[in-house]
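Of the protein chains in this complex, one is absent; all others appear in place.
As written, the chain order gives the labels A and B, with residue 1 at the start of each chain.
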Amino acid sequence: MNVPTEQIEELKQLFPGVRRCDEGGYAYFLLPDLPLPTGCTPSKTDVLLCPMQRDGYPSRLFFAQVVQSPVSRNWNTACRILERNWHVFSWIVDQPGLRLAQMVTAHLEALQ
Amino acid sequence: MRMTRALYHSVLADLSRPHLFAKERVGFLFARLGTAANSLHLVFPVDYAPVPDEQYIKAANLGIGAEISSASIRLAMQRTMDTGEGALHVHMHEHSGRPRFSRIDSRELPLLVTSFQYACPGAAHGGLLLSKDDAIALLWLPGQADPIPAERISIVGYPLGFYGRQ
Partner (left out) sequence: MSVDRYSRQSFLGKHAEALIRTCVVGAVGLGGGGSHITQQMAHIGFLHYILYDSDVVEEPNLNRHVGATKADATDNTPKIEVARRMILGLQLEASIEAYQSRWQDHPYSLRGCDVIFGCVDGLAERRELEACARRYLIPYIDIGIDVHQVGTEPPVMAGQVILSMPGGPCLTCLGLLTEDELSKETARYGSAGPRPQVVWANGVLASTAVGVAVDLLTDWTRGLRQSVYLCYYGNQAILQPHIRLEYLGTEVCPHYPPGQVGDPLFKAL
């Protein structure tokens, strides 16, 4: 997956330490120790962004652990990606043309 | 060590080509690292770069199979630095059965590996020696001063092949 340079730069600026790894035809961006919205437990965790259509979702944000949030979410799926186990809740971000950084924000908004 | 049969055959094909004056051909495999249970380390050669013909040196000692220029070694070092992959010196002895590293191999390989470790300390480096139907490998894992022989060399494809120490 080719990502425009400006989106990469924006991602790097907003999420220090971001790195990329691909697997099975999908691109993944690792955001280590991402601070989560206020009221979440834990307050930060590793997060994996998949900005591609995957399993019926236009994009997906995977979390290293289940997050307790002010708004309760349906953490119904555990999955293994890039040799780590991840957790994800049901949430569709269906706005076309989002930049990578905007995708991350849109997914995190679901926890507020 | 595990490598695909396609890569293995491409290495064999290249090393089998005659050289104008060198008795043996040499190349470099570049490898990724994996970890398994019980401290088992897995080394995966993923790409092969033959030493170009012009980077061979006519050896003064007739007992030497092949001598290569420092340029070829620098290229391999650069690749490991750029990619994080380990470098494995690979050559072949044209016989059947279990090959053995020669005295010269045993002397030169550690020196080569030292250079690779300097370029990329986080990778596994070493040497792979092929025969027509067998193989052995010596590997220096990250941070290790001494090599260990590869317990098994798996050629993954049709069919599966297992070489090296059983």
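In this text, a contact is a pair of C-beta atoms (placed from the backbone, for glycine too) under 8 Å apart; a residue touches a chain by one contact, two chains touch by 3 or more.
Since we're looking at a predicted model, the values are computed, not measured.
K.L.:
Can you pull out the displayed chains that the omitted chain is in contact with?
P.N.:
A, B
K.L.:
Just name the one of B:L7, B:A22, B:V51 or B:A137 that touches the chain not displayed here.
P.N.:
B:L7
K.L.:
In the whole complex, not just what's shown, which of A:V18, A:L49 or A:M103 touches the removed chain?
P.N.:
A:V18
K.L.:
Could you please point out the subunit A residues that touch the chain left off the display?
P.N.:
Residues of subunit A in contact with the hidden chain: 8, 11-12, 18-25, 29-30, 53-57, 76-83, 85.
K.L.:
Considering the entire assembly, which residues of subunit B contact the chain that has been omitted?
P.N.:
2-7, 31-38, 40, 42, 44, 46-47, 84, 154, 156-160, 162, 166
In the analysis below, only the chains that are shown with their structure count from here on.
K.L.:
I'd like to verify one number: the distance from the centre of subunit A to the centre of subunit B, where each centre is the average of its C-alpha atoms, in whole angstrom.
P.N.:
From the centre of subunit A to the centre of subunit B is 40 Å.
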